[in-house]
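Beneath this line is the structure, given in structure tokens, with notes to follow.
A single protein chain has been removed from this complex, and every other one stays in its place.
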Amino acid sequence: MEQILNPLQTSLGRLKMNSPVTVASGTFALENLDFIVQEHLGAYVCKTITRYPKKGNPPPRLYETEAGLLNSIGLQNPGLDKFIAEDLPILRKTLTVPLIVSFSGASLNEFEQMLECLENQEGISGYELNVSCPNVENEGITFGIDPDVVYKLCALLSPLTNRELIVKLTPNVTDIGVITKAAEDGGATAISLINTIWGMAIDYRNGMSMLKKGIGGYSGIGIKPLALALTYRAAQAVKIPVIAMGEFITGRMLWNSFGLEHL
Amino acid sequence: MEQILNPLQTSLGRLKMNSPVTVASGTFALENLDFIVQEHLGAYVCKTITRYPKKGNPPPRLYETEAGLLNSIGLQNPGLDKFIAEDLPILRKTLTVPLIVSFSGASLNEFEQMLECLENQEGISGYELNVSCPNVENEGITFGIDPDVVYKLCALLSPLTNRELIVKLTPNVTDIGVITKAAEDGGATAISLINTIWGMAIDYRNGMSMLKKGIGGYSGIGIKPLALALTYRAAQAVKIPVIAMGEFITGRMLWNSFGLEHL
Amino acid sequence: MDKPRHQFLERTIYSREELCGDYFILWIWDEALGEKCQPGQFFEIRAHYSIADAEETRSLPKLFKPISIYDNAEGRIGFFIKKVGTGTNALYKLKAGDLLELIGPLGNGFPFVTGRRILLVSGGIGYPPLWYLQKELIKHNLLYWVHGGSGQNDVFPCDEIWTEDGSFGKKGMVTEGIRKLIAEKKIDLIYSCGPIPMLKECAGITNKLNIEHYCSLEAYMACGIGVCYGCAIPVGYENDWNYLRVCKEGPVFNAGEVLWNKF
Partner (left out) sequence: MDKPRHQFLERTIYSREELCGDYFILWIWDEALGEKCQPGQFFEIRAHYSIADAEETRSLPKLFKPISIYDNAEGRIGFFIKKVGTGTNALYKLKAGDLLELIGPLGNGFPFVTGRRILLVSGGIGYPPLWYLQKELIKHNLLYWVHGGSGQNDVFPCDEIWTEDGSFGKKGMVTEGIRKLIAEKKIDLIYSCGPIPMLKECAGITNKLNIEHYCSLEAYMACGIGVCYGCAIPVGYENDWNYLRVCKEGPVFNAGEVLWNKF
């Protein structure tokens, strides 16, 4: 059998970390810190922000299936300006571990603008480019599925920062290796995956979708085998670190399912 | 919420069926008929056969995860000639419901040869073209991910037969709609999906894959939300019937999860 | 930050009451916790599973379920629950002596008032939070409580009962009698809790009559602590609104500000 275990990594590209455990964007916020010892985290990844505020999708936005969770939040967030004015100062004050800001732009240009704004802010250790949210049309997803676009995006942003530049990829693609490689070639310092996969649930009583939006993003234990397979593929395709997610919702993220259990 | 329930279909393209329930290729054989009333099936789909015998992959080939099954059988089968000489007569004698022969070729040419051989045989109601097995390299999978190839394959085969021509697609693609449409344009009379998705499990004690082959195909309850989402997408892209699978292993296949529960 | 910290608690169920229909009450006892609770607040609760159990049965971790505080007297906190699905079924099976997992108290709760003429309107499982509320309000206000259920198994102590099938009290929807009650009893404030259509109907009436009206909403929740934005509902004015979180900005909202036609 193939040996795929890597020695536990405790530094990520340019970043030194206490621990290989981080949190998944959108599933963890300061509120969660009431429940755990912050210092056990390697880094804190905030919920994805966009250039302008986003209302998000209509309810219902959630449904729990037999083996996971469907969601269609739609990147509801206050937008970049309010994030910088209101959230960032609190994060700076509260966090004792590195802050990674997850963000998503509607165009290459918007990604660039956002990065430039964030570069002017103190207290940020890195970025996670969300090119993979399944719940937002024409934003994110078009980026994550095309290796050329992923390459261009990374090549555009990587010269602009010395901070960590993580690209979060979608599993909803034919060949994860190609896209991972494109991110590396473009200058990303790490890859994180996976975001949620397409998922749907039907109310058998009336044939309607359980989510207002129809199809949503599926996370949880049911996607763990896929996450492991794609992480393995991605890790084979590149030399930069690959951050795996796909365990269970809300603060149960493992940095690397391949290694963590050996702690 | 979107209404996605369709009235229950009991005919499939050119084929009339007792029931909308069929079986998933490779998970059901004559042995299973001991357990159910054959006439409750709409059709019987045999395990995928290839032009020449295939030994399959080395063991272990199976592992049960929290929410499904990983397999890497590798299309072990006796090959077309032996299938026609030995299995087909038994199937003909035993089955009282339509037989759909699942097959897979290593090239367009091989698909064509196989179809021509099978056309000469009595007692076959239709074909399921397996262009989607994740466990066989350079065979199947290269077909299922490229809409052009899927189109060419269907356009090549559809003029050669009056029997049902079902194409079984892989979920491991970026856009299922495009591929479904390609199959329809090429002349497929129905689409079936989904085949297994990529999956992997790691033995945490030694970091090794639970399957000898590393990555395998993942099926079962954990992929049901994905199967529903892709079936919905596929059904929106085409007018020909879409056959959904993705419930649980071994004889628990529903023809159409959208409709069956209303029976 | 001096916001209240969230608490993850495990408490023994000291008593379990079985009511008619699918209703039951679980009681825990914790005076310090009781002092923090307000009417209209809720807990996220879940049946306790040991990790050993989870592995053996492969029953998966499940979402916590939002359940209102039904009663709170000298530290005896009651949860009045209807068995409707997976999560509430698991709670139903708990016995006195078993462990309950809780997070809370959560949410904003009902505003406290004095010297008002109040109508309480509950429907179905909207009953429990109003029980706790009326206990607090009764000494300082004039109260009249009207409750609606589908049949005689869904009725509980209050001033006036409606059932859809007419099997108990008046026949019809509870909202049918409200206009008359408001006039008769010179009501100047309404508190309501129940299914969305009932609240919407009720809000239509109070909006027209310009009567103050606070309603407690139901939403499918994942985190329950404001992190995931899964429970959001539309609040504000036609041209200036946002999705607010039922678990954080709610569950009690000013009925005049909820955008009932955006659900």
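Note that the chains take the letters A, B and C in the order they are written out, and that residue 1 is the start of every chain.
Basically, a residue touches a chain if its C-beta (ideal position, glycine included) is under 8 Å from a C-beta of that chain, and two chains touch if they have at least 3 such contacts.
Because the structure is a prediction, the values reported are computed rather than measured.
J.: Which residue among B:Val150, B:Ile176 or B:Ile221 touches the omitted chain?
T.: B:Ile221
J.: Looking at the whole complex, which of B:Thr94, B:Asn109 or B:Gln236 touches the chain that is not displayed?
T.: B:Thr94
J.: Quick one: say which of C:Asn89, C:Asn207 or C:Asn254 touches the chain that got left out.
T.: C:Asn89
J.: Touching the absent chain in the whole complex: find that residue among B:Glu64, B:Glu110 or B:Asp185.
T.: Spelled out, the listed residue whose C-beta touches the missing chain is B:Glu64.
J.: From the list B:Gln38, B:Gln76 or B:Ser107, pick the residue that touches the absent chain.
T.: The single option touching the absent chain is B:Gln76.
J.: Suppose we count only contacts with the excluded chain; which residues of subunit B make the list?
T.: Residues 26-29, 31-32, 34-35, 47, 55-56, 58-64, 66-67, 69, 71, 73, 76, 90, 94, 221, 248-250, 252 of subunit B touch the chain absent from view.
Definition applied: only the chains that are shown with their structure count from here on.
J.: Name the most central chain, where centre means the mean of Cα atoms.
T.: Centroid comparison flags A as closest.
J.: Please report how many Å separate the Cα centroid of subunit A from that of subunit C, as a whole number.
T.: Centres of subunit A and subunit C (C-alpha means) sit 34 Å apart.
J.: Using Cα averages as centroids, what's the distance between subunit B and subunit C in whole Å?
T.: Result: the chain centres lie 48 Å from each other.
J.: When the C-alpha atoms of subunit A and subunit B are each averaged to a single point, how far apart are the two points in Å?
T.: Distance between chain centres, rounded to whole Å: 33 Å.
J.: Note the residues in subunit A that touch 2 or more other chains, in rising order.
T.: Residues 66-67, 221 of subunit A each touch two or more of the other chains.
J.: Among all residues of subunit C, which ones touch two or more of the remaining chains?
T.: Touching at least two other chains: 60.
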